[in-house]
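Entry: chain A
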Amino acid sequence: MSIEVRDLRFGYGSGEVLRGVSFTAKSGELTSILGPNGVGKSTLFRCLLGLLKGYAGSIAVDGEDTRRLTAAKLARRVAYIPQSHYPSFNYSVFNMVLMGTTSQISLLSSPGEAQRAAAQAALERVGVAHLRDKGYTHISGGERQLVLIARALVQNARVLVLDEPTANLDYGNQIRVMEQLRLLTGEGYTVIQSTHNPEQAFLFSHSVVAMKEGRVLAEGPPARVVTEELMAALYGAEIRVASLYGDRVRVCVPRSVAEG
Partner candidate 1 sequence: MKTRSILALLLVFCLALGLGACAKGAQPASTQQPASTKAPEAPAETAAPTEAPAETAAPTEAPAEPAAPETVSFTDDAGRTLELPAKLERIAVTGPMSQIVVFSLAPELLVGVANAWDPGAEGYFDPRYYSLPVLGQLYGGKGELNLEVLLAAGPQAVLDVGEAKKSVAEDLDGLTAQTGIPFLHIDASTGTMAEAYRRLGGLLGLEERAEELASYCEETWARAEAIMAAVGEDRARILYLLGEEGLNVIAAGSYHGEVVDLIGDNLAVLDEPSSKGTGNETDMEQILLWDPDFIIFANGSVADRVGDDPVWQQLRAVREGRYAEAPFGPFNWMGFPPSVQRYLGILWSLKLLYPEQADYDLRAEVERYFELFYHCSLTDEQYGAIVK
Partner candidate 2 sequence: MEENRRGRIALLGLGAALLVLVFVSFLLGRYPVPPGMLLRILLHKLLAGLGSLLSPLVPGAAGWGLGQSWDGSMEAVAWNIRLPRILLSCLVGCCLSVAGASYQGVFQNPMASPDILGATNGAAFGASLAILLGAASQMITLSAFCFSILTVAAAFFVSRLAGGKRVLTLVLAGIMVGSLFSAGTSFVKLVADPSNQLPEITYWLMGSLSGAKWKQVGLAVIPMAAGLLPLLLLRWRVNVLTLGDDEARTMGVNAGRIRLIVILCATLITAASVAVSGMIGWVGLVIPHLSRKLVGNDYRRLTPASMLFGAAFMLAVDDVSRNLLTVEIPIGILTAFVGAPFFIWLITRKGDAF
């Protein structure tokens, strides 16, 4: 299942935030959206998730315009994984995952055996089954992020949208989450994440979209996007990009540091 964004334009009031964004996220690929703060990444995501509707241009999932889909139908195609957060009320990890099945059951019913089995399977799949009876707010940030991934999996959507999934995690958890995402892309999921970290984008993505001022500055394989020129243009800073391990890793360093 691929997602295709064509000439997306959106503005709050007078200011235009998205000024013609186009890119494609393919099935089996991890697409990273890279860009400085306030560039419209969140707005883009809200459009992708059907939370904002008054945009120009189009967003299509496997050729189907998302605006024509009901909330439930869209939920079965595109799942959202927010940053690990503290909800107002504490639910058990299992119930948190079970909520992902809501779009599959009728309005007036509660999840049944099939949904519970799916939730259990998803917990096992991301490796947090041992937490199932713990309170969601009582587990660590990395665990919460994995639980939210499990929740997205039971939603049966093939497109996963993640908003800076590693932003508040320690290094070990960052790696655990990113490896989980890489596993999922291997299974054919379409994964779109926003990130502030070009090195991570280079390391894990199949495709990188660099956004600046509501436009796509560059789109393509990480090797073509995470370059000195583009990074400098993107962040408006003098940056050196060093290649390591036969260009399997790229490191961004401020020029002032690199050249002493």
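Rule of thumb we're sticking to: a residue touches a chain if its C-beta (ideal position, glycine included) is under 8 Å from a C-beta of that chain, and two chains touch if they have at least 3 such contacts; residues count from 1.
Selection rule, in plain terms: all candidates are chains of the complex that A comes from, given by their letters.
Just so it is clear, the structure is predicted and the values come from calculations on it, not from any experiment.
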**Pick from 1 or 2, the complex member that touches chain A** = 2
**Message:** Going by the contact rule set out above, which residues of chain A touch candidate 2 in the complex?
**Reply:** 46, 49-51, 70-76, 78-80, 82, 87-92, 94-95, 99-100, 102-103, 105, 107-111, 133, 135, 155
